[in-house]
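Everything below concerns the one structure shown next.
Left out: one protein chain. Kept in place: all the others.
Labels run A, B and C following the written order; every chain starts at residue 1.
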Amino acid sequence: MENTVILLLSCPDREGLVSRISNFIFERRGNIIDLDEHVDLDENLFFIRVAWNTKNFTVPKEEIKEAFTPLAKEFNAKWSINFQNKKLRYAIFVSKYDHCLQEILWRYSTNEYNIEIPLIISNHEDLQRLAANYNIDFYYFPITKEKKLGQERKELELLKKYEIDNVILARYMQILTNQIIDEYRNRIINIHHSFLPAFVGSNPYKQAFKRGVKIIGATSHFVTEVLDDGPIIEQDIVRISHKDSVRDIVKKGRDLERLVLARALDYHSNHRILTHGNKTIIFK
Amino acid sequence: MENTVILLLSCPDREGLVSRISNFIFERRGNIIDLDEHVDLDENLFFIRVAWNTKNFTVPKEEIKEAFTPLAKEFNAKWSINFQNKKLRYAIFVSKYDHCLQEILWRYSTNEYNIEIPLIISNHEDLQRLAANYNIDFYYFPITKEKKLGQERKELELLKKYEIDNVILARYMQILTNQIIDEYRNRIINIHHSFLPAFVGSNPYKQAFKRGVKIIGATSHFVTEVLDDGPIIEQDIVRISHKDSVRDIVKKGRDLERLVLARALDYHSNHRILTHGNKTIIFK
Amino acid sequence: MENTVILLLSCPDREGLVSRISNFIFERRGNIIDLDEHVDLDENLFFIRVAWNTKNFTVPKEEIKEAFTPLAKEFNAKWSINFQNKKLRYAIFVSKYDHCLQEILWRYSTNEYNIEIPLIISNHEDLQRLAANYNIDFYYFPITKEKKLGQERKELELLKKYEIDNVILARYMQILTNQIIDEYRNRIINIHHSFLPAFVGSNPYKQAFKRGVKIIGATSHFVTEVLDDGPIIEQDIVRISHKDSVRDIVKKGRDLERLVLARALDYHSNHRILTHGNKTIIFK
Partner (left out) sequence: MENTVILLLSCPDREGLVSRISNFIFERRGNIIDLDEHVDLDENLFFIRVAWNTKNFTVPKEEIKEAFTPLAKEFNAKWSINFQNKKLRYAIFVSKYDHCLQEILWRYSTNEYNIEIPLIISNHEDLQRLAANYNIDFYYFPITKEKKLGQERKELELLKKYEIDNVILARYMQILTNQIIDEYRNRIINIHHSFLPAFVGSNPYKQAFKRGVKIIGATSHFVTEVLDDGPIIEQDIVRISHKDSVRDIVKKGRDLERLVLARALDYHSNHRILTHGNKTIIFK
């Protein structure tokens, strides 16, 4: 783990990509421990995730990016080099519901995720105590239509101060404006309590109840300008029946939301996600 | 089985409904073998399915309806009396895809369903041979925009001639007009190849691919005037990934469609479905 | 909810049972809000769960048992009368793993269960703080082979002192002796981390890994004298692959265990379980 580097890369497909990339690693005495690739034949695009051990790697960590740059330029690639031992820093936005926050903090406390969560931001004070139980700084920013932009600016300052890499919306009941979305493009993970694209917007469980569906879902996705429309990371479902009231559906859905968001964070924190247009490639 | 009667009933809820109904049966020496009821507290509605053995029932079969009528009137109920040993008669509408037809005919041949399928109607000739394998009459009605109403009138005549109770659309790629829908209100079962209400209309698998969902579904529902909007009977899902092309999704979905339609038919032929507005109660 | 009574009853099947029971309720002006019954045709046994509202019930709560006794005797029934507004009292036994305890306590704190949890017993001190977070009394009884019987006797005294109705083994890593099992026959709920009857005993995840299964499970069951052999209440599964190490399997299984135990407790606390021999009837 300690010496693992992960390359995430996408580029137009062409011959020899796997060979050239694995050679780059092999020639510098890296040992590949995991390699997964995918070719989108329709769009002629190549996606790869390679993890290698750097124990005997001849390039020092701080120079790997530079060393790989010529190859990446030649491939016309979008790419990133990620170090397993550098913990990504996440902030969590919440409102009043505690289940998603509780789930993530509990997993965080068991060291399931290789991350740091130094900051929780909320538009309500309700979950302050839960944050305190886990010794995480909690900031309260009440939101009104008028104050929204101003409050978000303060939130952005906090995100910078805490050196936050990514944001998790754990049932945060406010729509973020573009000033935050732009700053954290494909770095804000939301959990929506429906099987998207069904039941976009508010009260999806009530919508599901009214439509009489036999299965409900939850969806974790990256946040974009369009509500509930960003690249989907993970989804799951649970069966319901005519016996389930809206309240029962909310209860069943709650368990889905927790697990779907937890899995999305697992993929994300392990550098398993590449986005392409409005879709994700998840290297499991 | 042979002597089983099934009452399906819905009415405004009030005290004593279960007792009054079970008494009606008990006093006439029927033996209840299955009873399931449901109260919709929001709308104050009562739904019940009772099956009883008529071996010692003091009311002859042909008079049961009449005998129950006073109670039903008192309850202001929608209701039906169904005899397990009277096989419902289904017609199947198909186009070119064979998988749903194949599935139902195979199950039909194993006597899994307590039904008759005397008639298959298609707007293409492709599945004539499959119908012949199972010795079922097959009629070919090519559909064009101009001829549609006329062809449907002939189809309706056939449905009457064959004394068809219910219609199954087994991937029938035409939209029925109201003249058939009205005649078979809540008696036409469709299979739609998406997790409704997501991806209404044509090419749902392609829509699913484009949206980048991680799970696809299939939905069996009753047909109404509004496309893909009728009461949902059954749904199921299967997981997909970025590795799945539209062709892979179609293949995975095919297996879903078969099973979801087969289950819907199972519920329907065993008198396990009550509709209420745009929703179904499924007594499993 | 407040005025709801639930009858659970099993007896040899015969004609008129539903009618006689629903009449008993109706004649005393109870309003049935839920009724589910099941007949085991192989063994000719009848099982029923009826819930009714006692707002206008002519029998006072404390006399319902007595009033029903003649009918129950006539039916030769095993039965119980349960009051929704009387909270059952559960004790939880734990060892070192916190996930199941955490799950139940969190749900308990959201009032999801209509129960009391006044007591947690452990053979380790690790989870004392978690108990304290939820203000629940925690007792530490270290277990050795020699001390086991003596410690259990003290535990039994505590169970009595706290007026405990039922016991939950939330990954309690000790095998209970008969002195506790006898006292709490069909009232001790265990969670076993395998898809029983596969992988009985210790280290089921390691057993699963060695066998190379593609799916793992968790099972909640009542505790009997035979290890992992009591009546099964609930099971669920999750898919694994060759990529999953024993550690990954443990992690995936943990989420299963939590949910399966939580569901079992939901059924149990809502009086939805009847046992019959080594099997359960779950009225959902």
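The rule we apply is simple: a residue touches a chain if its C-beta (ideal position, glycine included) is under 8 Å from a C-beta of that chain, and two chains touch if they have at least 3 such contacts.
Note that this is a predicted model, so its numbers are computed, not measured.
**Student:** Just name the one of C:42, C:62 or C:146 that touches the chain not displayed here.
**Tutor:** C:42
**Student:** Which subunit C residues touch the hidden chain?
**Tutor:** Touching the chain left out of view, subunit C contributes residues 38, 40-42, 47, 195-199, 211-215, 217, 231-237, 241-243, 245, 278-282, 284.
**Student:** What residues on subunit B make contact with the chain left out of this view?
**Tutor:** On the subunit B side, contact with the omitted chain comes from 98-99, 102, 106, 110, 112, 133, 243, 251, 255, 259, 284.
**Student:** Which residue numbers on subunit A touch the omitted chain?
**Tutor:** That gives, for subunit A, the contact residues 15-20, 22-23, 25-26, 29, 31-37, 39.
Keep this in mind: only the chains that are shown with their structure count from here on.
**Student:** Which chain's mean C-alpha position is the greatest distance from subunit B's?
**Tutor:** It is A whose centre lies farthest from that of subunit B.
**Student:** Where the centres are mean C-alpha positions, what is the separation of subunit B from subunit C, in Å?
**Tutor:** 37
**Student:** Using mean CA coordinates as chain centres, what's the gap between subunit A and subunit B in Å?
**Tutor:** 42
**Student:** At least two partner chains per residue is the criterion; list those residues in subunit A.
**Tutor:** 243, 284
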